[in-house]
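For reference, the structure I am asking about is given below.
One protein chain omitted, others in place.
After this line comes chain A, so read on.
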Amino acid sequence: MNRTRQFAATLTAAIALGGLAACGDGGSSDDGEDITLRVNLFGKFGYTEAYKKFEADHPGVKIVETAEGDLGKYNTKLTQQIAAGGDAGDVVAIEEGQTVAFLAAADKFVNLQEKGGDDVKDRWLPWVWDKATTADGKTTIGYGTDVGGLAMCYRRDLFEKAGLPTDRDEVGTLWPTWDEFIATGKKFQSGIGGDKVAFVDSSTNTYNSILMQQGDHTYFDKDDELVFDSNPAVKSAWDYAVEMTEADLSAQLKAFSDEWNAGFKNGSFATIACPAWMTGYIKDQSGEGNAGKWDIATVPGGGGNWGGSWLAVPKSGKHQEMAIELIDYLSGEEGQMLAFEAEGRLPSLPALHDKPELKEATNAYFNDAPVGQLFVAGAAQLEPVYLGTKNVPVRDAVENALRSVENGEVPPAKGWSDAKAAATKAAR
């Protein structure tokens, strides 16, 4: 009797201990009044003002944003949390390249069609809604925030030094095509002489811009089959990038590395292909000391669509109703307008594209460049580019091969065969 009791007591203690460790989340519950919404983003969405307005309209609601600077890290973490059914936050951002992957787990997100989404779906460019909707059309996991209109950012001071025109219209006419862009680059390089300045930041950035300009798909066709080899767009973008490397136009700075960031500040390169969302990044990295030195011209090859994001509400969130209200607001006219003002994010709402505030907007940091004209004018014509489920691993593999050519680690032909092998493997 005594023995069993003793045993049972110890066992209970042990189980309690194990149980305690196993489910340690607990957390305090809300008293129904005060709600804290956790918004989980990458990079800078420029929502500070929008949060303030939303909080003012919804007493008792507090918004806390966490933003991860590194998109790769952000995707890994979000994938982990969604896959494990963990706590990903009340609102999460999904980047263009990841939409297809997260649609595979559409059941982990609130279906916005059931939450009033059908009433607002017409406010976006039509493909924005479709890109966050499953193939059967029954589930929509995200509200679109911005789209990635493409332009070319360049340094006026460096262009002047190299004896090139600095006026943005003249600069735009220098490079209607990528061939002419490369020719301009050669002129720049000989004009700038011995200075340690390159024409472009890296080959991958240019490569991605060219790739996203050509056609409606890249590495995968719309049946999600790898078409790395048969899609001429891939090879053509690759060849342009290699040509730039061979003409010694690249500063060989890996995108988002410390050296790349320092390159903005030090003026190590004169141009960078810039989707609308990148203008905010360029400003932050270049710093106030370089204000007015950057300017924006049209991109070679005419327009293009690179990047863009969606906001989603994971089912693990505790305040789903309020979270849906928040993403409805942020992706609505006021929210997108505020994000444009703060970080230059190009709205995905056609209604805004006609507004004079947007059409006539200029960016003081970029020498008062008419960002409204440059980005907004082409926004209505933007076409979606289909990115497959395995787009991210394949893109990573191809970019790596391209960088190894750029750094002189392998010859271009070997780089291409490496890229093909790595893409095939990554697509598995």
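By definition in this document, a residue touches a chain if its C-beta (ideal position, glycine included) is under 8 Å from a C-beta of that chain, and two chains touch if they have at least 3 such contacts; residues count from 1.
The rule we apply is simple: contacts and distances are computed from a predicted model.
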Candidate names "HTH-type transcriptional repressor YtrA", "Sugar ABC transporter permease", "Ferredoxin" or "Acyl-CoA dehydrogenase"; UniProt protein name, chain not shown: "Sugar ABC transporter permease"
Options A:239, A:334 or A:396, residue touching the unrepresented chain: A:396
Chain not shown: contacting residue from A:66, A:173, A:230 or A:407: A:407
Residues of chain A (touch criterion as defined above) contacting the omitted chain: 3, 6-7, 10-11, 13-15, 17-18, 21-22, 70-73, 75-76, 79-80, 82-83, 101-102, 104-105, 108, 204, 254-260, 262, 268, 389-390, 392-393, 396-397, 399-401, 403-404, 407, 409-410, 418, 425-426, 428
